[in-house]
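Got a structure for you, questions after.
Missing here: one protein chain of the complex. Every other protein chain is in place.
Take a look at chain A:
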Amino acid sequence: MNPTRHAIGLGLRRGWTEFLQSVRSPQDQGFYLFTAVGTVLLLWFNRDNEIGDSGIFYPTYALPSILGALVAFGVVIGPAFALAMEREDGTLLRHKALPHGMQGYVTGQLTYHSLSLLPSLLTILVPSLLLFDGLMSGGAAGWLTVAWVVVLGLLATLPLGMVLGSVVPGTQKVGTWGMLPILVLTAISGIFFPLQALWGWVQGLAQVFPVYWIGLGLRSAFLPDAAVTLEVGDSWRTGLTVLVLAAWAVAGALVTPRVLRRMARRQSGSTVEAAREASLQWVR
């Protein structure tokens, strides 16, 4: 029995168990429901808004971008919070005390957060498809594009979440260090309004990060060809999308294990104890 492969198998099972526990928990169901109802209501109240005179209505135009934001947001903030929290509560230390435990733990995290995208995307997609017409112009090929953009986007952004969760000093800091930059990044990434409405240097900055490209990829899948005129350079830039997301994925795959190892090295019973005392202070 190869212990590393064995540990990765255990990590997959761990991620699956955590996923099942999450979808069965009223707290998480509530969160999915809240996000879904909010999004669908936003689309519903704007259902008659035409984008310019393109013949495309707001739900059609906005949905792919919103899904893109959800992918980026979910797999960055989710793992960052989980990792920061599990550093403090001793979950990570438990795995450090196991043979090949960290490999299992990280596999579990990747599995869990990837799976968690499904309910968060489906709870929005399914009611939207029932309520609004003409959401998906691409047909089967479009859905295929959705699949690869989501997977590639996941690979590009999930490492960011893991790194963030490793470097923040504590759970309470995920908000300032993580949430804020991601919110800003999402705001400038053409998710809520077209990129061209922003200053040139902001446009450039947005195009460095994966969030913009996930949104662009999803719009290319959902929107009719005519909508390409709303994009930078009147092109879906599919090749470049693949390239940018793949580059982030590769960088993530190279950097993340190092950061995780460094973070894990510093874990001990006293760090967990200190975190526990700090959190008690905070609650009081």
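Please note the rule applied: contacts are C-beta pairs under 8 Å (C-beta built on N, C-alpha and C of every residue); 3 or more make two chains touch, one makes a residue touch a chain; residues count from 1.
FYI, contacts and distances are computed from a predicted model.
Only one of "Thioredoxin reductase/bacterioferritin-associated ferredoxin", "ABC-2 type transport system ATP-binding protein", "Cytochrome c oxidase subunit 1" or "Insulinase family protein" fits the UniProt record of the hidden chain, and that name is "ABC-2 type transport system ATP-binding protein". Mapped onto chain A, the interface with the missing chain covers residues 1-3, 6-7, 10, 13-14, 17-18, 21-22, 25, 86, 89-91, 93-94, 96-101, 104, 267-270, 272-273, 276.
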